[in-house]
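After this line comes chain A, so read on.
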Amino acid sequence: MFQVRIHGRGGQGVVTSAELLSVAAFAEGRNAQAFPSFGSERMGAPVIAYCRIDDKEIRLREPVAVPDAVVIADPTLLHQVDLFNGLKPDGYIVVNSSRTPEQLGIAEFTNAFPAGHVCCVPATEIALEHIGKPLPNAALLGALAALTGRLRIESVVAAIEDRFSGKVAAGNAAAARACFAAVSSTATSEKTASLA
Partner candidate 1 sequence: MLKQIEGSRAVAEAVALCRPEVICAYPITPQTHIVEGLGEMVKTGELEGCEFINVESEFAALSVAIGASAAGARSYTATASQGLLFMAEAVYNASGLGLPIVMTIGNRAIGAPINIWNDQSDSMALRDAGWIQLFAETNQEAADLHVQAFKLAEALSCPVMVCVDGFILTHAYERVEIPTQAQVDAFLPPFEPRQVLDPAEPVSIGAMVGPEAFFEVRFLQHYKHFEALRLIPELAAEFAAVFGREAGGLCRSYRTENAETIVVALGSVNGTIKDVIDGMRDDGYPIGALTISSYRPFPLDEVKSALAHAKRVVVVEKCLSVGAGGIVSADVRKALAGTGIVTHTAVAGLGGRPIPSSSLRTLFERASLGALETVHFLDLNWEIVNREIARMKGQRRSGPTAENILRDLGLGAVTV
Partner candidate 2 sequence: MSTQPIKFYQTGTFTVGNRLLESSERAVQSNMRRTNSLNSGHRACRGCGEALGARYAIDAVMQATQNRAIAVNATGCLEVFSTPFPETSWQIPWMHSLFGNAAAVASGVAAAMRVKKREHVRVIAQGGDGGTTDIGFGCLSGMFERNDDVLYICYDNEAYMNTGVQRSSATPPAARTATTPAVGKHPGNPFGTGKNVPLIAMAHHIPYVATASIANVRDLEAKVTYAMSLRGARYVHVHVPCPLGWGSEPADTVKVARLAVESGLFPLFEAEHGEITGRYALRRPVPVTDYLKLQRRFGHLFGKNADPAAVAAIQAMADRNIEHFGLLEPTQ
């Protein structure tokens, strides 16, 4: 079972991200379960969403305590909330930021992870470029797919096109592809992938 935990704030599409991830996995014929954990329901409040992917039926009904991957949609949560709690030592980290782990003050933590398991991507900027709105979720899914190799980008795009339509679908799909491509190209050469 592959477990993902996505952290962000209300309004950033965190819950949608987890759902799209599950739909992408479904498109590949796998079992997937996505669900939210609401804090208080208001914009800007911390939100967590979970996604489990497996080849057999998923029966577990608890929050993801030992994620294989953590996606951070809002870096202002770093140092405020223990976002990495339970993350497996060989897990993956995707952070929505144009800064490096060093600049974010988490390098000491992320350096312990295997090479190519951590990346910072300016997902919000990529979203603004392709969608015109600061909604980083699609881009982050592209990054996650590239970083972990657990999902094909086509599945992510299919999930996006299934949920949205017209320009919104096209923009989000483009953002996901762009991020996927960027992370894929840098993942092999450096210990941590970070995009300027």
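The candidate set was assembled so that all candidates are chains of the complex that A comes from, given by their letters.
One rule holds for everything that comes next: contacts are C-beta pairs under 8 Å (C-beta built on N, C-alpha and C of every residue); 3 or more make two chains touch, one makes a residue touch a chain; residues count from 1.
This structure is a prediction, so every number in the text was calculated from the model and none was measured.
Applying the touch definition to chain A and the options 1 or 2 in this complex singles out candidate 1.
Residue ranges on chain A touching candidate 1, taken from their complex, read 18-19, 22-23, 26, 31-36, 38, 41, 58-63, 65.
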